[in-house]
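With one protein chain held back, the other chains of the complex are shown just where they sit.
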């Protein structure tokens, strides 16, 4: 069932989302893997897997560990590179009737620019999400996302070659996320998404070994929701561009919480593994919430906390 | 039953702990509240509530919110001040047969120094834990704990007046905990304890209000354990002084995990609320682990990951 | 002395769709329990419930070593609890809090909704001490009235229902019994009701004891999360309270 609740429509720069519910990169494949479970055109948008300049094999197995109310991952940006994306994957997803956003990663400014430039040419990709916050690769984006100057530089460079909607995804592993957010906003980002995973670690006490091949990895799931809400709230108070809230969203109530603290849209990540139909259920749950509280438009509750 | 397992004995500078199990500040009152549930002399040490220069009323109610596998608190260092501690509380706890450590907080270097100096005179207080990481007070310690220079300054000043065991408690809300740890070690701290709470937030979606009077608060409990393990592991690889691991420890297995990544001792916090006898159970659980794995001394597994 | 022990569920009695009474068996001899004290329950089997849940002691049977709890379903913890079965065990920390101060010769008890929970045991204690009590209970309708027989045998029961299906129609604050003379009032229920009743007590110049339900992390005094502003500064609801003299509270 297609959701046609006009109250849910939101905008991120030039991108119109039929509702605020998007999917988080790395947790939704390229979207079509979910066609058995939901109607993709019921969503506001999908953010596909991280895409880098060239092919990446990612980190060795094991790449995940379950934790309390969450999980750690150490995938490490495995993907076949931007050319493969443009030539092969793009054709498979270009007709999905929702906003298709590509998560862009790299180890150098040049790599980010190269990928962004190539994606800029794809008609049916209305925006990219610049991942400057991946904790899972040695020369990965996190260095860019934890230093305001480097963050500003990479955004500035990409902004020059990318003229559609540019979302920048921030790391929570910083002393002041507001500082990074302002730096990025200052260089022309259209939107900020947050949070990427928290840097964490898990240990097998019986085997006396780390559970991830990379020892540390990225924590996601409900465990991180309080941190994510705090980040969105802090940044929403200080920045003007729309924010996409991410982190531990498991149901419509969680999504509403992010909107209340200032998010324009939200992305659902780890929850997709537990209930692959959750995104569509969240869309309906938000409509029900608006009904119950007699709210005319989702924007009426945005940032009221 | 008093635990007399000699394999568990550890040292933090001049302080001998009969086992690595301590209690985390703010979660164990002044210790005697737990006498109905456990034998305090079965513990390695207890860290009592934050003590400041003068009386503090703390933050307004509500001060806590439950989250997934954790909780947020915004107590805000409520206490009657160091003089009241020295005159009244000290007499009540001085004969408890374990290491009694006082958690010291302040809003200025002068306040930290004043409190430390007064505590230095108390014979039965073998050490203090300098809380430069409390996220719950406006002019609270967190500013000291998130800037290496300020952290170094406060430790330097306190070190001058305090000649017993000086533990410094670090905040995870930083870009690089290792940087802060090194700065603090450089100024003569005897030990580092970590982590204090993660800065988080919770929202009541139905009432459309934050759940804490202070909006943001400190996240604790199993949700933060992966972050805490990562912090201890990172710092243990870079610093020489003993580390006390804190964050989401709910059972002996969790405690062992912290020891495996490099902690000499551990502190149990939020778990005390759920099972007030948990600390003593953890002591026995560690003994059992050593039995099961045929380990001669707890130090044999310290930091092997 | 506080205990952290398992009780066995003897009965789970449904009162209404969102109200139930648990009767719990203690395997040893019950320690002395004061009316107004509470327990902290470990709720298992729901992954979203992390902390214990504070619930007042509704009644005590020293002969059988049983206590009973009256619980209203308001969220995930109480919902999970409502499914507990006879024979299941339940871990409690108890008895917690200060309990009511027993004074006077003729007192009034006022309870609203499930907030009235601690009053049943209070009537029992008062009766044992030969203190004459009246109890005024307010609730939505006759279906939400509980422990009626017990109240009647221990006290003089007066009722106010929102729809008039039992007793007077309207709020407890409009009940005539409030016009009589008493040495003290004991009041449990929604905050607005407790405030209204304590105002009446103030006007009569008699002490009014109220029971606060602040959110708690520990329940036994160590976390400082449950504070209430009193004339002496922030006090812990779980140890200094949950029963307070309303005149000691800043907001009352």
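Per-chain residue numbering starts at 1, and chain names A, B and C are given in the order in which the chains are listed.
The rule we apply is simple: contacts are C-beta pairs under 8 Å (C-beta built on N, C-alpha and C of every residue); 3 or more make two chains touch, one makes a residue touch a chain.
Only a predicted model underlies this, so the values are computations on that prediction, with no experimental measurement involved.
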{"item": "Chains on display which the left-out chain touches in the complete complex", "value": "A, C"}
{"item": "Which residue of A:103, A:175, A:272 or A:287 touches the chain not shown here", "value": "A:272"}
{"item": "Of A:33, A:110 or A:288, the residue in touch with the unshown chain", "value": "A:33"}
{"item": "Selected residue (touches chain absent from view) among A:73, A:216, A:234 or A:279", "value": "A:73"}
{"item": "Residues belonging to chain A that touch the chain removed from view", "value": "26-29, 33-34, 36-37, 49, 57-58, 60-71, 73, 75, 78, 221, 270, 272-277"}
{"item": "Hidden partner interface residues of chain C, rising order", "value": "44-47, 49-50"}
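The rule we apply is simple: only the chains that are shown with their structure count from here on.
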{"item": "Most widely separated chain from chain A, with each centre as the mean of CA atoms", "value": "C"}
{"item": "Averaged-CA centre spacing for the pair chain C and chain A, given as whole angstrom", "value": "47"}
{"item": "Multi-chain contact residues (two or more partners), chain C", "value": "47"}
{"item": "Touching two or more other chains - residues of chain A", "value": "69"}
